[in-house]
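With one protein chain withheld, the remaining protein chains of the complex are depicted in position.
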Amino acid sequence: MSIVDHPLPRQSDIVIYRKPRWTEGFIHVLLFICGSISILSTISLVIVLGHDALLFFLLPDVTLVDFLTGTTWLPSIGKYGVIPLVTATLITTFFAISVALPLGLSAAIFLSEYASQRTRGLLKPILEILAGIPSVVYGFFALTFITPLLRTLLGNDNVQIYNMLSAGLVMGIMILPLVCSMSEDALFAVPHSLRDAAYSLGSTKVEMIFQIVLPAALSGIIASVILAISRAIGETMIVALAAGSGSSFTFNPLNAAETMTGYIARISGGDIAYDTPEYNAIFAIGFLLFTTSFVLNLIGRRVTSRFREVYE
Amino acid sequence: MGYIQPTYQSNSGIKQRQILARYWSKIFLGSILIAILALMVMLINVINDSYGYAAIEYEYDPSIYTPKPIEDLNKVELMKLLSENLSTYRWRTIQQDVSIDQLEVDEIRELVVEELLKPTVVASYSLIPSLFNRTEIHQEINFYHPEARIDFYSWLDFQFLIKSMSVVPENSGVRTAILGSLWIILVAGIFAIPVGIGAAIYLEEYAPSGKFKKIIQSNIDNLAGVPSIIYGILGLAIFVRVLKPLTSGTIFGLELSTGRTIISAGMTIGLLLLPVIIINTQEALRTVPMSLRQASYGVGATRWQTLWYHVLPAALPGILTGAILAISRGIGETSPLILVGASSFINKDPTNIFSNFTTLPLQIYYWTQRPQDQFRNTAAAAILVLLIMLLSLNAVAIILRNHYSRQSRP
Partner (left out) sequence: MSQPQNNHKAAISTRSLAIYYGDFRAVKDVDLNIVPRRITAIIGPSGCGKSTVLRAFNRMNDFIPTCHSEGEILYHGHNIYDSDVDPVSVRQHIGMVFQKPNPFPKSIYENIAWGAKINGYKDSLDELVEDSLTQAALWDEVKDNLTQSGLSLSGGQQQRLCIARALAVKPDIILMDEPCSALDPIATLKIEELMRSLSKKYTIIIVTHNMQQAARVSDFTAFFTMDEDRAGRMVEYGETSQIFTRPRKKQTEDYITGRYG
């Protein structure tokens, strides 16, 4: 049997040894640098916040204990208790979640369990528009529409012009699309066979949703709420415009009070001198804000990846 | 609910459960309708404040300048009025700004009204009352401001777009703010889009899967969740303070001695957009099928050739859409720029990356804070401008996506 019908390549034609590919290497390095910039950005965030927050705590009349437990925040007279800012943040966040969770989750249920493909295609973009509106516009809305409305409904004497309720409610509308789309993803991930199983046992659609689908999607929904809380805590423009300026230690949502972000925005909006207590306080509060949102995001993503693992 | 009792289940039990089901389904639908309603109320609220009756008083009476009514004057007479009554300095600036000889009569008349009579808005009304309570508004104005002229005022008009900021609301415009927004987003985009796409390519196509990749990835996911005001703090500390010689342009021989410039703001917004662009690009790259990469490697292409000729073109619509959405997010960002921006009143147009700036959202923020009612009208008008800008960007994104997805189909 003759094996060779066609000449084999000569040994010298076979060049498979590594040759310098300068462009490839150059591009690889370039892309690596791009990838590292994000790390750089985190490192500089931590250094900046850490360094200047440290300067703040090294001030003679600031102690960490006072900072974390004091109930008066008046840097100009040397009172550095962050509690009033934190409570105001928590109160606005509470109202935001009280709006965003029920409405967002219900909307998600509607979109995933009830809406036809066409209705979904119609409604989703509207929610996307809502999500794409800049927060300063929400702030304008809170101050010029919701606050007057609240004052009409509850009485001008009860509701201050700047109040936490108005800011919180509007913030809820702002983060509603976030809760909705993340919850919808979670609901969508529940296998269809579970729904069929519930139906075949004679359950109604709502029983199926509440007793089968929602529990199965619970971790995803929880993740959406955690991320929503993180968004609400970090939101600035709405509270800066509508919640009030000047910290006050109050639990009445109809009163004005300044949140952590509100303080940062107000102080830095004026011309403050560098390296004053007020200026360094921005970094201490920023550090608190950063770590809080970092931890919340971390938990949120852990929970999300958990529900992905279960169903994929 | 929940217990199924096959034999003794009465019909009414089923009926109740079904009524409950219907009731809940209405609640679900209602929630989404509330969201839509909120959106509509927001838009109406903004439009409502952008148009409506305004009572305008003239600081100076026309009769002190001319016996004839201004409406009857011709071009020459109007010009004469201006040159005689304006300060020489002011007259010269106007002549430098606009080529006066080419203006229409009506335009010159407007100029005369602006410059000599100095109209001020003494009261303004929203659109809805203006439409439905006309007579009461007229009575009210006649009572409180008997001198005032009543005009249906459009706060968002061409003048608003081409005027810059002013201490009086009715003379305020958003030109400087729009230019500032555009400059800043240009800088942010030039930095964040290439770097973001590069980082995404590195992560998806180059980085060996392992600890290092995991760290970068989770780092990016975390950065995307950092509140935007934190980026403002970063920008203030790094770009405004530490890098001041660079960002103020002093090492390039510029006089300006503040780091609160376009370049600082652009880099701050760029850092904020970076994780957004990376994540969007990664998603776009993941949609490119593995088989396309294999086809390319199979004919002896290098990694970069495969990426450049096949993967990136296939992912381009997704990458572009993601970038445009990030850009529109960047345009709307306010809080970081409160920290990076100058608090003083900016009415000079930015001319280079070392100029001071104001932006559209910042302008909205400042105006909303002002006590005068009329600034609320200008804020609303500025919001309309901002929303129109953002909506058209999103429309471009959608058109791009549709265009490309049609093209790549057989």
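Chains here go by letter, A and B, matching the order in which they are written, and residues are numbered from 1 within each.
Basically, contacts are C-beta pairs under 8 Å (C-beta built on N, C-alpha and C of every residue); 3 or more make two chains touch, one makes a residue touch a chain.
For clarity, every value in this text was computed on a predicted model and none was experimentally measured.
Listed residues B:78, B:127, B:201 or B:314: the one in touch with the omitted chain is B:314.
Residue B:302 is the one among B:66, B:133 or B:302 that touches the chain not shown.
Of the listed residues B:109, B:293, B:329 or B:376, the one in contact with the hidden chain in the full complex is B:293. Although one chain is not displayed, its contacts with chain B can still be listed: residues 208-209, 289, 291-302, 305, 309-310, 313-314, 408-410. Hidden from this view is one chain, which touches chain A at 3-6, 8-9, 11, 14-19, 21.
Rule of thumb we're sticking to: only the chains that are shown with their structure count from here on.
As a whole-number value, the distance joining the C-alpha centres of chain A and chain B reads 21 Å.
Contacts from chain B toward chain A in the complex involve residues 1-2, 4, 17-18, 20-21, 24-25, 27-32, 34-36, 38-39, 41-42, 45-46, 49, 194-199, 201-203, 206-207, 215-216, 218-223, 225-230, 232-234, 236-238, 241, 271, 274-275, 278, 302-304, 325, 328-329, 331-335, 338-339, 343-344, 361, 364-365, 368-369, 376, 379-380, 383, 386-387, 390-391, 394.
In the complex of the two chains, the chain A residues touching chain B come out as 21, 23-24, 27-28, 30-39, 41-42, 44-45, 48-49, 52, 102-107, 109-111, 113-114, 123, 126-127, 129-130, 132-141, 143-145, 173, 176-177, 180, 201-207, 209, 211, 227, 230-231, 233-237, 240-241, 261, 264-265, 268-271, 274, 282-283, 286, 289-290, 293-294, 296-298, 300-301.
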